[in-house]
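Left out: one protein chain. Kept in place: all the others.
Per-chain numbering from 1; labels A and B assigned in written order.
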Amino acid sequence: MEILLIIVSAIFVNNIVLAQFLGICPYLGVSNKLSTATGMSLAVCFVITLATLVTYLLNKYLLVAFGLEFLQTIAFILVIAALVQMVEIVLKKVSPSLYQALGIFLPLITTNCAVLGVAINVVTKEFTFGLPSHMLGLGEAVLYAFATSLGYGVAMVLFAGLREHLALCDVPKAFKGVPIALVTVGILAMAFMGFSGIA
Amino acid sequence: MLMTRMMMTKMKEEKKMTKFQLITKGLVKDNPTFVLLLGMCPTLATTTSAINGLSMGLATLFVLVLSNMVISAIAPVVPDKVHIPVYIVVIATFVTLLQLLMQAYVPDIYATLGLFIPLIVVNCIVLGRAEAFASKNSVLDSALDGIGVGIGFTVSLTVLGLVRELLGSLSAFGWKIPGTGDGMLAFVMAPGAFLCLGYLMVLFNKYIAKK
Partner (left out) sequence: MGGRSMAVKSNLTNMVLCLFTTCLVCGAILAGVYALTAAPIAETSAKILRASIGAVLPEEGELSEPQEASLAGQTYEYYTLKQDDEVVAYAVKSTVVGFGGPLTLMVGVTSDGVVYNTSVLAHSETPGLGAKCNTDEKFMAQWKGFDTTEKILSVKKDGGDVDAITASTITSRAYTQAVANAVALAASLKGADEADDADDQDDDDKDEGGEEND
């Protein structure tokens, strides 16, 4: 039950883009085509889950254990940057085909605030998920991160689909490009608001 | 780094800027929000009211100016292959500094802006300016550049916040218009952020940035 609540809440109710406003830059930047949007979503999914796992352990066993919580921001961003670099190198060696698909998005992810945002959120905020309010355990944190990144993918792919159609429409000159995209996301966000209250 | 490259091309036009132009360019010509489309996350998330937008803008301005100055000072001695990590560490230091100071002296604002204060680290405006401007210019010019871009960002956020507050809760800077009710609540919620920014951008394109 709790697992289901985490998944539904992270994907739909508190969608990372449409309700939490994280990772908007790449969201607007690479959602022009469905194929790039899918690639970016997969890369984000991979990095968010991995980064949350690593930063959670780092926070618990190093920062909190030695009373260094004030170094959280700096440590997390360094870990994420290093992790992205490492993933890039490993992918290149191990699976060139996957690297081909995700490679160009990886450097962009370091400055995607969704990664740092989720990493900070899981170690500082209390969550409920149908239970009394509590800090997340390692398993829950990783599951939450994974579900959140799935939510990113859902929002991204939906929006890319809409944008491909939008490209064929004749919009007024002042609306062309980002403004009409923002209005579309606004309507999409309104649709997602219908999920609030479920979990 | 796509963003950085985009800013680099922008920068080429800035070659002969006076000090005054450095400060004012952020308002219209190189407005970070409406023209360069940078730092969208805090722009959308924290502008539920004019005061919140203003505070977020000022917080970013603080980090921008200080990190620009320090980066400009250390840039000549940083090996080129590690310059990005070093810049990130410098920026993260100032962000943490800001976090600590805000927690101590303005806890209310810190609680409202929440997660988006540490996220200034990954705001592409800050790293973008460090990479495109501060690493190649003098400390004074970098400080002015930081102030200019920061002011542009602050003004945009305040305007967006003000519009959302007016439409959403019929008040301005926390002052409720007397004798009014609730306003269009959607504008203080997530969809309103996107819609408002979209329409403001349209107005900006049509009337202010006319070429």
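Basically, contacts are C-beta pairs under 8 Å (C-beta built on N, C-alpha and C of every residue); 3 or more make two chains touch, one makes a residue touch a chain.
All values reported here derive from a predicted model rather than from experimental measurement.
> Specify the shown partners of the omitted chain in the complete complex.
Contacts of the unshown chain, counting the full complex: A, B.
> Of A:L71, A:V157 or A:A174, which residue touches the hidden chain?
Residue touching the chain left out of view: A:L71.
> For the full complex, which residue in B:M56, B:M69, B:L162 or B:V188 touches the chain that was left out?
If we include the chain that is not displayed, B:V188 is the one touching it.
> Which one touches the absent chain: B:V90, B:I120, B:L162 or B:L200?
The single option touching the absent chain is B:V90.
> What residues on chain A make contact with the chain left out of this view?
14, 70-71, 74, 78, 126-128, 130, 132-133, 196-197
> Touching the absent chain: which residues on chain B qualify?
Touching the chain left out of view, chain B contributes residues 11, 14-15, 48, 75-83, 85-86, 89-90, 92-93, 96-97, 100-101, 103-105, 107, 135-138, 168-169, 182-183, 185, 188-189.
Just so it is clear, only the chains that are shown with their structure count from here on.
> Where the CA atoms of chain A average out and where those of chain B average out, how many Å apart are those spots?
Centres of chain A and chain B (C-alpha means) sit 22 Å apart.
> Per the contact definition, I'd like the list of chain A residues that touch chain B in the complex.
18-25, 28-29, 70-74, 77-78, 81, 107-108, 110-113, 116-117, 120-121, 174-175, 178-183, 185-187, 189-190, 192-193
> Looking at the complex, which residues from chain B come into contact with chain A?
1-3, 37-41, 44-45, 84-85, 88-89, 92-93, 95-96, 99-100, 115, 118-119, 121-124, 127, 186, 189-195, 197-199, 201-203, 205-206
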